[in-house]
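My questions will all concern the structure given below.
With one protein chain withheld, the remaining protein chains of the complex are depicted in position.
Moving on, here comes chain A:
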Amino acid sequence: MTANDFLQIGIFLVVLLLLIKPMGSYMAHVFADEPNRLTRIGAGFERLVYRVCGIDAQEDMGWKHYAIAMLLFNVCGMVLVYAFQRLQGYLPLNPQHFPALSPDLSINTAISFITNTNWQAYSGESAMSYLTQMAALAVQNFLSAATGIAVAIAVIRGFARKTVKGIGNFWVDLTRTTLYVLLPISFLLALLLVSQGVIQNLKPYVDVPVVQTTTYANPVTDAAGNPVKDASGNPVTKPAQLTTETLPMGPAASQVAIKMLGTNGGGFFGANSAHPYENPTPFSNFLEMLAIFLIPGGLCLTFGQMVGDKRQGWAILVTMLVIFIPLAIGVTAAEQAGNPILHTLSIDQHASGLQSGGNMEGKETRFGIAASSLFTAVTTAASCGAVNNMHDSLTPLGGLVPMWLIQLGEVIFGGVGSGFYGMIAFAVVAVFIAGLMVGRTPEYIGKKVEAYEMKMASLAVLIPCALVVICTAIAVMTPTATATVANPGAHGFSEILYAVTSATGNNGSAFGGLSANIPFWNVMLGVCMFWARYTLAIAMLALAGSLAAKKHVPASAGTLPTHTPLFVTLLASVVIVVGALTFLPALALGPIAEYLMSVH
């Protein structure tokens, strides 16, 4: 690794920490149970929203009520996103005249966007109308993020409140998140991104003449549109020439801003944040990375503030950083070392003042190794899934890191809201394990952790693990699925493992060589995304409801303090041990096998 690699990681962390603190405290004000200055400013508009929707903002919901409202709202969103994709041919703002998407792809995309996953088996610039992007996909970028944050706030209330039934009002939490947190920051971020060159318009695509005529081999297709193959199975091509290039257009910046801030990750264009119109400069890249971690990091401190002990929030945040930093350095080191199979060729992969060197396949020149690798670690630690380089072309160990970061349960920052409540599930498990060691009923933030809480936390920890392992096994036994891999050997298995991992972790990034737009993948990954998202959220709401009903237990000499380096170590260990024990065997067949073969 070069000094600049370390410097870019260091600057990112410093700026991040400077922003997280005010962000956490701001969100605590937004969700405070008493009225405050902020909610008074927007109160008029907020009340109007409630009146139009027939909502009683004073109503305090029990956890079941809260969960049903959340689920119902998300399912309605799914239907709407599905309808937009199927009907876009008849709707306005479709200058490229894109037709309806297939039913299985539409349902996959709808689930993908309501669950904050943004797995994409389509390519935006060749499939989605501007209206579908704006009014269906970007809307769910807001609402799935707001849903995650609402559930996280309800979980925090479970700890903060004493002997009450209610954990808040889903509609109020959703509305406040959208109006006070997501919208203003997205708007600001969108304009900053436009200043760097991200496009924001409603114009049709622009044809420009090319400087040098492009000659290329055009694949021949038969009447049905299938590629024609010769006797030996190779595609038949004929030489073709092009004198123009088509530049895609569209309202990208507004969607890219919320895609990062809400840890959604669904690209406006196929190449996502590698596309020069989606992420044009190193500074836009820096902003996009900060936006991913801003809310998940901030929520840790919101938690500390709302339960009245800021140290508790810092402990969670430090645990995340303790796991994140070494893994971010790991992926950077692996990529900077270059690709071993190219070492024998006449190629210069060494870093110098004139080039970043390293494994540049799938990476953009403006980002080089440092800004690409850090982005990879950030986008998979958080369940964002936007990519600024192609993860399929990462070195074996470089590709292991993002896969494992998702497999850790998307709790290292994780998705907005979902990362936080996922980490709380691990914290409950951690205090329970510590309690077992001394034979005492465990407590966390002044609440006794008993059998019911342990069941819910265990479900939240184990369901994603089980889904990934079982669904990967089903996929590798299904010939239609194994036929979709693009790379031979261990790497082909990695593509399948990554796809199931990404869908279950609600991440959405991919080893993109996999041809995922077939009914098998669309349906199975849809099931993974849906189950992982909502079983976790509901289990954590149940935990919140049970905690809110309990009385506060004052700390005694036997209480394990949960703000100390000891607890940080314990929590990080639990996360790593669960992640390692569950996934090492699968990882050994994929990236680890590929690494051992490449150094041999």
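As a convention for this text, contacts are C-beta pairs under 8 Å (C-beta built on N, C-alpha and C of every residue); 3 or more make two chains touch, one makes a residue touch a chain; residues count from 1.
Just so we're on the same page, contacts and distances are computed from a predicted model.
Asks: Of the options "Cytochrome b", "Putative membrane protein", "Potassium-transporting ATPase KdpC subunit" or "ABC transporter permease", which is the UniProt protein name for the chain that has been left out of view?
Replies: According to UniProt, the chain not displayed is called "Potassium-transporting ATPase KdpC subunit".
Asks: For the chain that's not shown, point to the residue among A:V30, A:L105, A:A121 or A:V139 touching it.
Replies: A:V139
Asks: Determine which one of A:F286, A:Y444 or A:Y534 touches the chain that has been left out.
Replies: A:F286
Asks: Where the complex has a chain not shown, which of A:N36, A:N201 or A:T480 is the residue touching it?
Replies: The one listed residue touching the chain not shown is A:N201.
Asks: From the list A:A271, A:A315, A:I329 or A:I445, which touches the chain that is not on show?
Replies: A:A271
Asks: Thinking of the whole complex, not just what is shown, which of A:T332, A:T395, A:T472 or A:S546 touches the missing chain?
Replies: For the chain that is not drawn, the touching residue is A:T395.
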